[in-house]
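Before we start, here is the structure in question, set down as structure tokens.
Yeah, one chain of the complex is gone here, protein chain that is, but the others are all in their spots.
What follows is chain A.
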Amino acid sequence: MADTTADNPHANPARWLVVAVPYLWLLLFFVAPFLIIFKISLSDTAIAMPPYTPVFGGWAAISDFVSELDIENYLFLTEDPLYFQAYMSSLRIAAISTFLLLLIGYPMALAMARAPNSIRPILLMLVILPFWTSFLIRVYAWIGILKPDGLLTLALQTIGLMGPDEQVEIFRTDTAVFIGIVYSYLPFMVLPLYAALEKMDNTLLEAANDLGCPPWKAFWKITFPLSLPGVIAGSMICFIPITGEFVIPDLLGGADTLMIGKTLWTEFFSNRDWPLASAVAVVLLLMLVVPIAIFQNQQKKVA
């Protein structure tokens, strides 16, 4: 490094300010809301506005306030197997969806990265285009396609793959949830993969070819390892929000599709138990943040 002073943020106030912005952002939009949720998770429900007690009453009352908090909501989460099952079911759906996304997204990203320079912007545009329509409307469109007398049934009947009395039975099943999730999250998987693959040095593949390495082996030895950062980024960007997904399973899934988002909804809206709903949310956050933090730590060690 030529300019050592630039590495020391204290030496340069402008630099310090730039570094502070993301932290301030995190503090304001992550730490502060998290603390509020965490505090509610230690409270008790009440028939009142807002429906929990104690309510934060100012700094003077702080010791009384703290003494009224307790962890009973967290204990309750361990008593009823529903919550464990909902967490596990969410993780399972998120894991399968992420795998399917990789399976579909990787070839797409690879084809885009290898496409001639002239058509790449068009391909990129096509991936981003669906965002111009509301997410909710796109999921609703799937209802029209998948429902028993929907477009899919009609199409299959028209081409003769299905008799006139038969109907597809996908709507309101887990299959429909997977279709909806994979469809909705595909751009989030394709874009990081594309970014990683596009940067790749193609001369490496040429060298492999010159040295007699078959293409599929070159793919696993060179392309895939070099695209790993994109694979990891895409998988994380998809896996984390899918775990907490509520809208897609609610619209496309059956009544027996158990996911933590729905459990949280029931606690918050039907049971009006904000403290327990907050506890569910805190545990969900820990479940997702802790593995990621460990992972990032290891990445640093490798680097």
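Simple rule for what comes next: a contact is a pair of C-beta atoms (placed from the backbone, for glycine too) under 8 Å apart; a residue touches a chain by one contact, two chains touch by 3 or more; residues count from 1.
Going forward, contacts and distances are computed from a predicted model.
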{"item": "Chain excluded from display, named as in UniProt, from \"Na+/H+ antiporter subunit B\", \"Urea ABC transporter permease subunit UrtC\", \"Putrescine-binding periplasmic protein\" or \"Acetyl-CoA carboxylase biotin carboxyl carrier protein subunit\"", "value": "\"Putrescine-binding periplasmic protein\""}
{"item": "Per the touch definition above, residue among A:Leu123, A:Met200, A:Cys213 or A:Leu251 touching the missing chain", "value": "A:Leu251"}
{"item": "Candidates A:Thr45, A:Gln157 or A:Thr175 - the one touching the absent chain", "value": "A:Thr45"}
{"item": "Contact residue for the chain not shown (choose from A:Trp16, A:Phe30, A:Phe99 or A:Tyr140)", "value": "A:Tyr140"}
{"item": "Residue in contact with the excluded chain [from A:Pro130, A:Pro148 or A:Pro291]", "value": "A:Pro148"}
{"item": "Contact footprint on chain A, counting only the chain that is left out", "value": "45-51, 80-82, 85, 136, 140, 147-149, 172, 247, 250-251, 254-258, 263, 266, 268-273"}
